[in-house]
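Okay, structure first, notes after.
One protein chain is absent from this view; the other protein chains keep their places.
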Amino acid sequence: MTDQLKKILLGEQGLVVIFVVAFALVSLLVPNFLTDRNMLGLLQSVVTVGIVACTMMFCLAARDFDLSVGSIVAFAGMVAVMASNYTGSILLGLLAAIACGAFVGFINGVVIAKFRINALITTLATMQIVRGLALIASDGRAVGINSPDFYQLALSKFLGIPTPVWVLALLFCIFGFVLNRTVFGKNTLAIGGNPEASRLAGVNVDRTRIWIFALQGVVCGIAGILLASRITSGQPNAAVGLELSVISACVLGGVSLAGGRATMSGVIVGVLIMGIAENAMNLLNIPAFYQYIVRGVILLLAVLLDNLRSSALGRR
Amino acid sequence: MTDQLKKILLGEQGLVVIFVVAFALVSLLVPNFLTDRNMLGLLQSVVTVGIVACTMMFCLAARDFDLSVGSIVAFAGMVAVMASNYTGSILLGLLAAIACGAFVGFINGVVIAKFRINALITTLATMQIVRGLALIASDGRAVGINSPDFYQLALSKFLGIPTPVWVLALLFCIFGFVLNRTVFGKNTLAIGGNPEASRLAGVNVDRTRIWIFALQGVVCGIAGILLASRITSGQPNAAVGLELSVISACVLGGVSLAGGRATMSGVIVGVLIMGIAENAMNLLNIPAFYQYIVRGVILLLAVLLDNLRSSALGRR
Amino acid sequence: MSFLDFSRITKTYPGVKALSDVSFGVGKGAVHGLMGENGAGKSTLIKILSGDQHADEGEIRIDGKVQAYASTRDAFDNGVIVIHQELQLVPELTVAENLSLGRFPASAGVIARGKMLEDVGAKLKSAGIDIDISRKVKTLSIGERQMVEIAKAIMLDARVIALDEPTSSLSSRESEILFALIDRLRGEGKVIIYVSHRLDEVFRLCDSLTVLRDGKLAAHHASLKGVTRDQVVAEMVGREISDIWGFRPRKAGDVRLKVEAISGEKLKAPASFEARAGEIVGFFGLIGAGRSELMRLVFGADPRSGGTIIVDGKAIHAADPHGAIRAGIVLCSEDRKHDGIIQGRSIEENINISSRRHHARFGILNRASEIATAETFIKKLKVRTPSRKQDIINLSGGNQQKVILGRWLSEQGVRVLIVDEPTRGIDVGAKAEIYELLYQLAEDGMAIVVVSSELPEVMGICDRILVMCGGRVSAELSRDQFDEKAILAAALPDTKPPTPSHPEDLT
Partner (left out) sequence: QDTKIGFIVKQPEEPWFQDEWKFADQAAKEKGFTLVKIGAEDGEKLMSAIDNLGAQGAQGFIVCTPDVKLGPGIVAKAAANNLKLMTVDDRLVGADGKALEDVPHMGISATKIGEAVGQAIVDGMKARGWKADEVGAIRVSYDQLPTAVDRVEGAISVLKANGFKAENIFDAPQAKTDTEAALNAATVVLNAHADIKKWVSFGLNDEAVLGAVRASESVGIPADGMIGVGIGGADSAINEFKKPTATGFVGTVIISPKRHGYETALNMYDWVANNKEPEKLILTSGALAKRDDYQKVRQGLGIE
């Protein structure tokens, strides 16, 4: 019995188990937590972080770093709104946003992979440049959406669940599959695990890295569109600091900053833990200043638990 | 002739040379740049970033990461002011601030080194916790300084140069020496180069890492005191986002995020480049939104130049 | 013109002329040996062949066609496969994934897992390599990793296969598997370049031989008929070496190191042994016998779960390297890439990292003595480098090994020196000097423990040999009892008759 329990707790999916236990506890202890409405609200609140975490996972797994995601999300949202307003076609707006995201990501990738400039500095630079562009394009003010159909992206539901949550779930599935079952995913992990060995084995390291950043851009574009639809405007100041939330969700989910280690289930758990913490704190009416402390303690506890688990498991 | 030029440009101190050239250019092109007053203003504006960069260099060189510096700076400033007001003795206030900084740093170090929790997550957690404490202690408000002597810390001058700039220069010297001429510094670099090999070579890796974080805390305490004196109050919201500026200054100065590589001269140049960029942009009256773009481009250019230099040198 | 032709290859690194004007050719279906001192340029030549590095001058021709590779990928698309000296594996991936990396069987980018496992399994089986392909590489011992690395050579249809010191961490049994494989490949008409410091291997396997010295071609033997070992050694080192072991009997003193029933996670059974002052104790065994694990426990590199370690009558309680070194035990680890070199730092720092505490005052370095120590050991161990400030990563494999040895030889107050595969990748000339150093240290009263997979080496330099098998000490022999058959029998876990090995015989 205890043996079996140990096996479950310490297995590959241990983080998930810890999460389930924590979730059950929160459900019991926090009033109004386990209601349909709150669950939907919770899921919607993690859409942006969750979507961007999908590709950030790849980025970190390949030993890279992307600080520009917040800016790209804001920029793509602006582009979606402005292009929709300008062309009168929402579809064109969406395409433009995704194209812009992909373009910025591609530039990131090329600069990092081809000119061999540190990813931190490169994406810090594009973070500033893209944010500047968003501010210039909008003169620092939010841009309203002409067509109410645009709101429907975020408001529409399918089987009672809002579209953005479906999109999130879909992306989780896609990128989970890509990570484990495709050449691209394995190459990513190999590059992070040992770049030199991957290069010598004939993996096209540069091209893979460029792809990762370009994908990151596309995904940020999608996140930007959904965000703009949700807040019914394109805001140049949106998603400031998103990079830190996303990276912490990933690391919390067991993605190694030293590269080579990542699982989709871990990242999902990381994203949800962060979302639940925020949600529960607001439900419990914890004062703003104390929320800082609680947030910090939860982060620490989550990693500590996972660490105890894996060191009990004997891995280092 | 060209050979000698090449040697200077490509030598160890190439970054410094590039910097000198850039400095000369800015002096020529930007009006009012090379005045005594502006130079002093420039130096004063980099004091906080510069001081914290001293120890962040050690942190990064040992393959660690510290996101909590901004919060510690704000917290230490608050403590300095509140303790001075409470005890009536400025000296006690300063000691209390440094002690608090050291304590937080020490906790960071212990959690990271002993419990083996990822440095990013740990310091993200303490960043939140410490900021929360600062907000709670002050009820989110700025705390005024009772004794005007406290302002003198920042206003007093020696040989025409303000005390904070002297402190900065002194810390640059001290930490430059520590990095290159002490066992501690060499151990730090070795840990960053290969932590496992260093451990097997008898380096007390855990203790060294704890020391690094504790020192980081002390230095943040000093920075916090000077900042509080400079703005004549303790502000719980001060220094938000400081960590990113400091880390980018370090990376710009050639500190490797993969550990094992750092020079004090590089970091000084990194800090100054960032300071000069801000300064010159304001002198040139570049509109705020365009400043984002210029900042990004300068970052990219600086690393690109350094990269060209070192790849021309044949190292990769 | 031969099938594979190196023509006037020249390559310069900053401060080092690694190769100058090297030309030779190799025919089809031949194994060609490449020998030379550490830093002679062997690996550089192999790297140029693999498209990893580019020659400053000269060209490589295969079947008369000039080869110009932009990348390693190009190289094996042209049928050139290289097994590098340093292991190039991804620890987080499985054996099968490592062997398929860069060429996963896939449709539309989706990996065909079943096919991958099948392919890899079949290839390994046909080559006689027995490793669980679903294990992650990080769980393998260094010897097992070397086998995985070698298996890469048969994963693709190659015309040219180059192996850079493939046996440096293999014991004789695994080496035999490799030799059988090489014989098979030769039979299939491939060209094989074989780099090694082990003369007996070269003479057993190779059809022809090239010797490099200081980046220049020192000798080329189109056939090994009539070529003697002494001759090759002389071509390599520029002098004759009469007796590589140079064994000198010493008097053993009191017990210095006493290990009692030590146990740890990866050691199957508690182990005990002792070593006396002035004694050189050898540990022999096959890959995975647990020798390295035992030594890591003694040194405190891994946590131990029981047992005592006594040095000079005093029990050591510290269970970390830091404490062990201060108690006078040092360990030179077998995995120099992971546990030894500190990349990005200079030779000088790599040497001084541990011993500098004897010279530093109040934590402040004594530059003069650091420089002196570094220079001393660079000279003593003949490290080939333009300067002590050179980044260690730029050294040749053997020279890196020398620097790591220098790190431990420069320590003071050492009572017990444990060296795990000390001469891995080191050339014959330097080997003799290292042995000589070990004798001197022993004569000064140190207890020395040598772990080695080279049977001739342990037999040549040790006063006593302990044989390990399956995580247990299975036999102990004093010098007068040394017997190759008995030792091998004790090392083999099953009853299969021991494969004969070829003891190096230089006298």
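Every chain is named by a letter (A, B and C) in the order it is written, and numbering of its residues begins at 1.
Assume a residue touches a chain if its C-beta (ideal position, glycine included) is under 8 Å from a C-beta of that chain, and two chains touch if they have at least 3 such contacts.
For clarity, every value in this text was computed on a predicted model and none was experimentally measured.
Colleague: Tell me which residue among A:N38, A:T163, A:N204 or A:S265 touches the hidden chain in the full complex.
Modeller: Missing-chain contact among the listed residues: A:N38.
Colleague: Among the options A:L227, A:V255, A:I268 or A:L299, which residue touches the chain absent from this view?
Modeller: A:L227
Colleague: Which listed residue, B:I231, B:A258 or B:V297, touches the chain dropped from view?
Modeller: Within the whole complex, the residue contacting the unshown chain is B:I231.
Colleague: If you put the missing chain back, which residues of chain A would it touch?
Modeller: So the residues of chain A touching the unseen chain are 32, 35, 37-38, 40-41, 44-45, 48, 135, 140-146, 151, 155, 227, 230-233, 235-240, 278-279, 282-283, 285, 287-289, 291.
Colleague: Across the whole complex, list the residues on chain B that are touched by the chain not included here.
Modeller: Its contact residues with the unshown chain are 31-32, 35, 37-38, 41, 44-45, 48, 135, 139-145, 148, 154-155, 162, 227, 230-233, 235-241, 278-279, 282-283, 285, 287-289, 291.
Convention: only the chains that are shown with their structure count from here on.
Colleague: Just how far, in Å, is the C-alpha centre of chain C from the one of chain B?
Modeller: One centre to the other, that is 43 Å.
Colleague: Counting only residues that touch at least 2 other chains, which ones in chain B make the list?
Modeller: Not one residue of chain B touches more than one other chain, so the list is empty.
Colleague: Where in chain C do residues touch at least two different other chains?
Modeller: Correct list: empty.
Colleague: Please output the residues of chain B touching chain C within their complex, sorted ascending.
Modeller: 181-184, 186-187, 189-190, 192-194, 196-204, 256, 259-261, 313-314
Colleague: Spell out the part of chain C that touches chain A in their complex, as residue ranges.
Modeller: 50, 52, 71-73, 76, 82, 84, 88-93, 97, 101-104, 106, 109-111, 113, 265
Colleague: Touching chain B in the complex: which residues of chain C?
Modeller: 13-14, 299, 301, 320-322, 324-326, 331, 333, 338-345, 349, 352-354, 356-357, 360, 363-365, 367, 407
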